[in-house]
Every structure is written in structure tokens, then in C-alpha cells.
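Excluded from the complex is one protein chain; the other protein chains are retained at their positions.
After this line comes subunit A, so read on.
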Amino acid sequence: MIHSLFLINCSGDIFLEKHWKSVVSQSVCDYFFEAQEKAADVENVPPVISTPHHYLISIYRDKLFFVSVIQTEVPPLFVIEFLHRVADTFQDYFGECSEAAIKDNVVIVYELLEEMLDNGFPLATESNILKELIKPPTILRSVVNSITGSSNVGDTLPTGQLSNIPWRRAGVKYTNNEAYFDVVEEIDAIIDKSGSTVFAEIQGVIDACIKLSGMPDLSLSFMNPRLLDDVSFHPCIRFKRWESERVLSFIPPDGNFRLISYRVSSQNLVAIPVYVKHNISFKENSSCGRFDITIGPKQNMGKTIEGITVTVHMPKVVLNMNLTPTQGNYTFDPVTKVLTWDVGKITPQKLPSLKGLVNLQSGAPKPEENPSLNIQFKIQQLAISGLKVNRLDMYGEKYKPFKGVKYVTKAGKFQVRT
């Protein structure tokens, strides 16, 4: 099981350590630093590293490394999932998961870690249970605490801890009862040079924000549930109901949570909302090249495509770029060689384009690789898969809640090869 945890920042300082069994010396992290050095890029550090006596399993999040030390055979996914959960909890408690936030709240962090893991076994990882045990810091509370001498540690057993619905606490009360659902779909796609789709799929999630009093029992049904054949559920969902009736039936956790995530992969269902015309060329034996990209709408179901950003990792030999956008702004970072073009909205009358010259290091050979374009965009009021919520019913409570569903489609890992 998980032995110890080290938090390491980007400059390689270990700024927090926690041991659940005996103390493991910090020097074990040297193996991690070694791997980090070898990997060159922080994102390329292998997640599982073996050392003579331990295994180091790490994740990289928000510019921090969470490095756990284990000694026995443990499912690595278990450890990785747990580490992400730790990061999520920090995010949840402190609003951000950063070195500063953690250092500012080091005692709460320590208490949290102790609550989350016992002897290496996860104890309480549900946010609402943790919040009953250890109250999140607020300015008001710390002022009150320092005056009254009360503490931010709950002294009663959290109600959800042992019930069959550990995700919900008892006695929830709201004056305004609301249930909102966000259907968010991300398109992951690889488009090849000629514009045809090599690979495309939709990663969708339904995030919920439920503020309902008491013990509401909800069922959410869809117009076209057949779309959802590859789904991962929050533990609150009754699987049997879904299997038999294709209805999501659940007693929700209180607050924000991810209800389901799903994947739509059959090619014909995945519409590609934008196309990119591109012409990036480097001349042989000369120190310049041409760069020309134009973006246009494709299957956008009549909605506006907005928030478009194009990022391009230019080859190393590119020194600078002199470009003119017809709309939006562009920046080129000569150190990281990343070109970012903030396009904004597409208006079909005048397609946005970015043209100009590329300056190359003189004397260097013409770059072999063609840069891929990474596209970001957003379409409001549309779930690109066509998924539609039919209705939401509530049982078990008498009041009438406010209900709402919002759809949005975004680009996920959307890449255009050139």
C-alpha cells in the first residue's frame, strides 16, 4: 500500500512529505530526479519508477509532482487514482492546487492526508465526508476560530461515512432547491494533411450541480439514450435501472460532481465543426518559409463557433515569424517556438486567416517535420453527438426544484496535421 507521499515543485524542491508507515528518507526522491533529468520535459517523466527498495509512482498536476513511495505489490492505477484524488481535494479545499496554497494550509493538508489514508488504505476520499471532518478554510472561519478558540476539525462521525450512500450527507437544507446539469462534449480528432479525418471521437461528461434538500431521488432520461454505449458512472447511479430502462436513477451527492462520462466513437456520429486550410512550407537553402492558415466552419449545426485558438509548435530552426491575422491576435514565443493565435469567433462571411513569413536560422537544414496545429474552440448550446436530455424527475421529496440543462461542445485533443 502507499507508504509515503512527497510533493515536489518544478524546481525540484520537496516541500511536503507525509508518511503513513515508517519514515522513508527523502533521498528516495533522487531516483525520481534522475528520471526527471533524463526525460528533459516535465511531462515525459515516466509515472512508474523502480528503485532498489521501493517503487515511485508519480503524477504531474498543476506544475507539481505528487510522488508516492510504495514497497509492496500495489495496483499502480489505484495509486495514481488516489493521487489525483488528493490533488482534487486540495483544489476543492483551497481553490487551487499550488505550492503556495499547500504551504499556506500545511496543517489542514496534513490532517486531510491523514484522514484520506490509513496505513496505506484509503479511508475517506469523498469530498463531502472530508468536509464534515475537516472544514475548509475560509477567512471568516479563521477569524471566528481565533476569537472563540473553536477548531476546524469536526468532532462527530460524518454521517455519510458508513451508509450505503457515502457520497451524501444527511440533513442537507437549501432555501432554493436547484438541480443543474452541464452536458459537455469534447471532440478528440486527428485530421490529416488533406483534411480527412484519421480519428475522431467524442468524450462527453455530464457534470451536475445539485443543491437539493433532504434525500432526493432523481431520474434523468434522454431522448436518445442509445448513443451512450460506453459510459462510466458515478457510484451513485443505479446500474440495474440503466441496464434495463436506460434511465439514470440516483440519489445525488450534494454540490458539484461528475454524474457520468461517456464516449461516442462511431465515426459517422462525430461531426467535425471546423476545417483548416493550411500551407506551411520551408524553402530549401534559404532562411525563410511561408505560413498561411485559414479556418472555416464545417458541420456546425448552425451554431456559432467561438473561442477559437490555434497553437502550433514550430520546428526548432524557426527564429521568428512575421504574420498578419485578419482577425484576433497572435504571439510567437521564440524560446519555446510556440505560435498561439487567438482567433475568437468565426463569421462565415469573412474567414479568419493568418499569413506571413517564417524566419529560419540561416544555414540550418530545412526542417523535416511539419508542425501539427492544435485547435481549440467552443460551441454553446450544442452537444455535437446529438445527445439530448428528455426530462428530470424527482422522488422522495415534496418541494419543486429548479431544473436546467446546458450543452456545450469543445475541442479536446483536436489536431490538424500539415
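The rule we apply is simple: contacts are C-beta pairs under 8 Å (C-beta built on N, C-alpha and C of every residue); 3 or more make two chains touch, one makes a residue touch a chain; residues count from 1.
One rule holds for everything that comes next: contacts and distances are computed from a predicted model.
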- Message: For the chain not present in this complex, what protein name does its UniProt entry give, out of "Globin domain-containing protein", "Immediate early response 2b", "Origin recognition complex subunit 5" or "AP complex subunit beta"?
- Response: "AP complex subunit beta"
- Item | Of A:Asn9, A:Thr125, A:Ser287 or A:Thr340, the residue in touch with the unshown chain | A:Thr125
- Item | Among A:Ile80, A:Val276, A:Leu319 or A:Leu392, residue touching the chain not depicted | A:Ile80
- Item | Contact partner of the left-out chain, one of A:Thr72, A:Thr175, A:Asn285 or A:Gln349 | A:Thr72
- Contacting the left-out chain in the complete assembly, out of A:Val198, A:Met223 or A:Ala364: A:Val198
- Touch with the omitted chain, as defined above, among A:Val48, A:Met223 or A:Ala364: A:Val48
- List the residues of subunit A that touch the chain left out of this view. 1, 14-23, 26, 39, 41, 43-44, 46-48, 50, 53-55, 58-60, 71-78, 80-82, 84, 103-111, 114, 118-119, 121-122, 125-126, 142-143, 146, 149, 151-157, 161-162, 164, 166, 188, 190, 192, 198-199, 201, 203, 229-235, 239, 243, 258, 261, 263, 265, 313, 315-316, 368-370, 372, 374, 413, 415, 417
